[in-house]
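Removed from the display is one protein chain of the complex; every other protein chain stays in position.
And then chain A:
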Amino acid sequence: MIMPLTGPLLSVEDLVVEHRTPGRPVVRAVAGAGLQVAAGEVVGLVGESGCGKSTLARALCGLHGAASGRILVGGHPVTPLGLRRRNPALTGVQMVFQDPYSSLNPRRRVGAQIADGLRTAGDTATSPADVLERVGLPRAFAGRYPHEFSGGQRQRIAIARALAARPSLLIGDEPISALDASAQAQVARLMRDLAMESGAGLLFISHDLSVVRLIADRIAVMYLGKVVETGPTAEVWADPRHPYTRALLAAIPSPDGAGVLPAELPGDVPDPADPPAGCRFHPRCPLAMDVCREREPDFGPVACWLHEPEPSSLS
């Protein structure tokens, strides 16, 4: 399903998403994030555990309302899923959820669940077994129930179901975390290829930076509710500019057999219910300056006072 487009396929502007629990402080999980995904583009979204990636992804699918800001898919604003009316922005958006255990219906055979996706796409030529085969599973698995599979097998099934619907925007929230190393790269490539084939956009959320590097055209780095750096993948890899991005890339453990434990970030993991003033990264930043404690670097593509854009390029 390809929509006629002028702007980017997905556009997120200054998005704020909050979790409210009675008697608790408001958790501002997404605190003014911006992001774009073009048709035919793969964007890798990475960041610290708890920084708001899943909350953002759920907001994109209309599963969580925004407190402020804007989400446009194919030019249509996304509003929280209503009771009955289908939101035009959301037809064509598919998500592979972070938890492959709870995203499949335990009481229905996996073949039937994949058939739902095929029906959404109006695809009568493909059978659920064909889709299973494409994600590297035996055709006969279609007749089994989710609990009969290992963690990695379930994850492939969730991917198969999402791909069957031929989305125009595919969101994968840690879609390959349960796969073994050789399968990860293969399934990630498959997601990329199948999305590209149909001109879809792919937002790929993953902690596996080597796979992100492999399949993403651009990456967006998130820290405590904000996107702090974006750029073409190769550029960010070769020259990470935000101090958080640097720390992140430096902590990738190497499979060299040497037994070296990577460095963790100094200081405590921040609480989104009580974020630090100024730059949100300043209490843990080795390069923090006075201005960082007072003023938030609210600009891109690198939200850091060390990388303030030239005044001329500020709009």
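In the analysis below, contacts are C-beta pairs under 8 Å (C-beta built on N, C-alpha and C of every residue); 3 or more make two chains touch, one makes a residue touch a chain; residues count from 1.
Please note the rule applied: contacts and distances are computed from a predicted model.
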{"item": "Protein name as given in UniProt for the chain not displayed, \"Isoquinoline 1-oxidoreductase beta subunit\", \"Electron transfer flavoprotein large subunit\", \"ABC-type amino acid transport system, permease component\" or \"ABC transporter ATP-binding protein\"", "value": "\"ABC transporter ATP-binding protein\""}
{"item": "From A:33, A:78, A:96 or A:248, residue that would touch the chain that is not displayed", "value": "A:248"}
{"item": "Contact residue for the chain not shown (choose from A:174, A:229 or A:296)", "value": "A:174"}
{"item": "Touch with the omitted chain, as defined above, among A:215, A:228, A:285 or A:302", "value": "A:215"}
{"item": "Residues belonging to chain A that touch the chain removed from view", "value": "19, 21, 24, 42, 46-50, 53-55, 98-99, 101-102, 147, 150-153, 174, 177-185, 189, 192, 207-211, 213-217, 232-234, 238, 247-248, 251-265, 268-274"}
